[in-house]
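Partial view: only certain chains, each at its native spot in the assembly.
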Amino acid sequence: MTQPNAVHDQRVGVWFVGARGSVATTATIGALAMAAGLAPRTGLVSELPEVAVAGLPPLEGLITGGHDILETPLAHRAQVLADSGVFPPALVTALADELAAADSRIRLAPRLSTQRESAQAVEQDIRAFREDNDLDRVIVVDVSNTEPPATQRPELDSLAALEEALDAGHAPLPTSSLYAYAAFRAECPLVSFTPSPGATLGALTELAKEQALPWAGRDGKTGETLVKSALAPMFGTRALKVRSWASYNMLGGGDGQTLADPRAAVSKTTTKGAGLDAMLGYHVEGPMHIDYVEDLGDWKTAWDNISFEGFLGTRMTMQFTWQGCDSALAAPLVLDLVRLTARAHERGENGVVGALAFFFKDPLGGIDHTLSGQWRTLAQWCENLGASA
Amino acid sequence: MTQPNAVHDQRVGVWFVGARGSVATTATIGALAMAAGLAPRTGLVSELPEVAVAGLPPLEGLITGGHDILETPLAHRAQVLADSGVFPPALVTALADELAAADSRIRLAPRLSTQRESAQAVEQDIRAFREDNDLDRVIVVDVSNTEPPATQRPELDSLAALEEALDAGHAPLPTSSLYAYAAFRAECPLVSFTPSPGATLGALTELAKEQALPWAGRDGKTGETLVKSALAPMFGTRALKVRSWASYNMLGGGDGQTLADPRAAVSKTTTKGAGLDAMLGYHVEGPMHIDYVEDLGDWKTAWDNISFEGFLGTRMTMQFTWQGCDSALAAPLVLDLVRLTARAHERGENGVVGALAFFFKDPLGGIDHTLSGQWRTLAQWCENLGASA
C-alpha cells in the first residue's frame, strides 16, 4: 500500500506495559521481521486498503520499549514462543541484534513506596524513552496480566479526589490504572488491550480529556468473541431465535494461568458476554468457561454450542471449534492499534476512540458489537483521517 | 409491525412449481398457521422492522396454489413432514380444512406433446388461479427439483429464436425455464429458489424485460452457504489468509435424493462455491461434497473445516457443524421473497432484483456475497420502497 508521504517521516514509539509477555514479544519480533522484509503482512488490518487509506505511520519506523516485572531477556522469551509454534524459530536467530536492542529499551517496573512515586517513575521512563529515541509520539499499550474489576471508591471518580489521595500517600489505583495515569501525565495516548480497569475510571477519563489525548479499549477481540460478532448478526437478520449459546474456552500459557484465578476471570467473562445480548436484542442464556489447560500452551481452543429456533418452532443447532494461537492473533492487532491511535493523536482526536471498536471485546465509545458494522465504522473513519491529511 | 395501510388490501397469490414438495408444503402450512395465530413469526425476515418498513402485503392475504407432478394430498405430505419433526403435528390437525382448500388449488403439471402446448397450459392454469381467486398479482415460485445446468444452444439466447423453436415444435427449454417462460407470459413475477436454469437464459431475461416484470434468484441460501457468507468476511477484514475451506454436506429427503445425481449436483456445488472466492478476493481450495444419507430425512448436517494463516505465518483452524432442518429454513424465505417481490411488482420494478441477494446462494444482479453487505442493501431498498408508498 502506498500511503500519503507526510506520515512517513513520523517516528512513533510503542511503550508496552508487560513488555516481556507473549503478546508484546510477538508484536515486537513481528514488527522487526516485517520491517526487515522477513515476513509477509498477513494478519495486519492496517495493511488492508480500507484502513491504510488513513495514512498510517509505517511499521519500519516503530520503536518499541516498555516496562515489565521480569528480567528475562526478550530473545529468551521469543525462543520459548518459537519453540511452541507461535512463529518460526529462524526469526529469533535472524533478528538477534534487533531483539537485543529492543530488550535494552525495556525498564524494570518501578515499585516505590507510594503510588505517587511509582507513577512519577513510570512517567519519567516513558518521557526518557521518547526523548532518547527522538520520537514524535509514544503510544502506551497495556498487554500485562488481567486484573479484577476495580472496587468502587470516590477517589477513582474524580481527578481532583484522585490527586488528593495520591498526595496523601494513598494507593487507590489498580496497577493498570496507575500506568494509564502515568501515560496520560506523560502526554501519551493509551491502548487498553486487556479487560483490566485501566483508563475506564472516571478520574482517568477526566485526565485524558484534560490532556487532550485519544485512547482506545478494551480487551482485544482475538478469538471466540470475534467469531460471535460475525455469527450473531446472521441469526438476528434471519429472524432465527437463539435459545442458548454455550462458550467453552481452554488455554495454557501465562494468560491462561492468570484467568485460572476466578477474580481475574470475572473481568474477562464480563467483557466476553456483553456483546451477544446487545447484538441480538434479548438475553441469551448459556454457560461460559475459561479453563487453564497447561498442556495447550499459547494455543487456545474454544467450542461453542448454539441452539436456535426457526420457522414454526423447529429447533436447530450450530457448533464451532476455534483452534488459534492467542499471541499470534493478538500481536498484529496491537500493531494496528498503535498505528491508528498514533494517527488519531497526530490529527488531534481526543477522548476514547469509538471508531476502533472493531478491535475490542468491550468496545468503549462504540455501541455496535457486530463485526461488519464495526468494520464499516472503522473504514469510514480511516477514509476521513486520510482525507484530512 | 404496523405497515402502511395501502398494501393491506392487496390480494397476493403464490403459484408454486413443485407445490407438493417439502418446501412448498412447509411454506403453505406456515402461512396458514401464522395467519390463524397458531405460530409465532420466527424465521420471517419480512417481519423484522428493517424489512417490514417496505410496506409488505400481509401473510393473512396470501393465497397458495401451484403445479406438481404428484397427486399426494397436501395434508398427507404435511403429516409426513410433521412426523419427522419439521413442524408440530398439531398444526396438521388444526389446519385440515385450510390444507384441503389449498390442495384443491394445485393442478397436475401438464405434459403435452410439445413445449409450446405445455407452456400454454401452464400459463392458462396460472391465469385461471389469478382470476378465480380475484388476486391483484401472482408470484410464481420455483421450488421443484434441481436440474442440471442448461446446455448452450442458440435458441436459448434470444427470445425471437426461442419463439421460433417453440413454434417449430422443438423442445429446447429445461423444465424450470419452461415454467419461467409461462410465468412471464402470464405477467407474473418469478422467484427462482433452486439452482436450476429457470429465467437465467438470455431469451427469458429478455422476456421478463419485455413484460416489465421483476424476478429474483437464485438458490435459497439456507445453511452452510449462509454461514460462509457470515464468516468469510471475518477472515477478510482481519487480514487472515484462508488456506483451505472444506465443505461436507449430508441430507436425506427428496432434495438429497435429487442431489445424489451428480449431474444435478453440479448446479448446486457451482452456486455454493461461487461466493467464497468473491468474498475473499482469491481462490480458496477445498473439497465440497453433498451426500445423500437417507437416514437424515429433511435434516441437513454440514461440517466445514477452515485452515487459515495469521501473523508470521502461524496456521490455525476453525470448524463448524450445522444441523438444520432444510424445509424449515427454506419455507420462511419463500414467504419473504413472495412478499418482497409482490411489493417490487406493485412499485413497478422490473428485471432481476439485485437487492434480494440476501436470500440467495447465487445472487443474480448482486455483486456482494457478504451477508452483512446484502442485509444493508436489502434494508436500504426496503426503506426506499416504504418511502415511495
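So that you can tell them apart, the chains are marked A and B in the order they are listed, and the count of residues begins at 1 in each.
In this section, a contact is a pair of C-beta atoms (placed from the backbone, for glycine too) under 8 Å apart; a residue touches a chain by one contact, two chains touch by 3 or more.
Note that the structure is a prediction, hence the values are computed from the model and not measured.
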Which total copy number does the whole complex reach if 2 copies are given here? 4
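Methods note: only the chains that are shown with their structure count from here on.
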Using mean C-alpha positions as chain centres, tell me how far chain A is from chain B in Å, no decimals. 44
Chain B contact footprint on chain A (complex, rising order): 26, 29-30, 33, 39-45, 47-48, 85-88, 91, 226-227, 230-231, 233-234, 237-241, 309-314, 316-325, 328-329, 331-332, 358, 370-373, 375
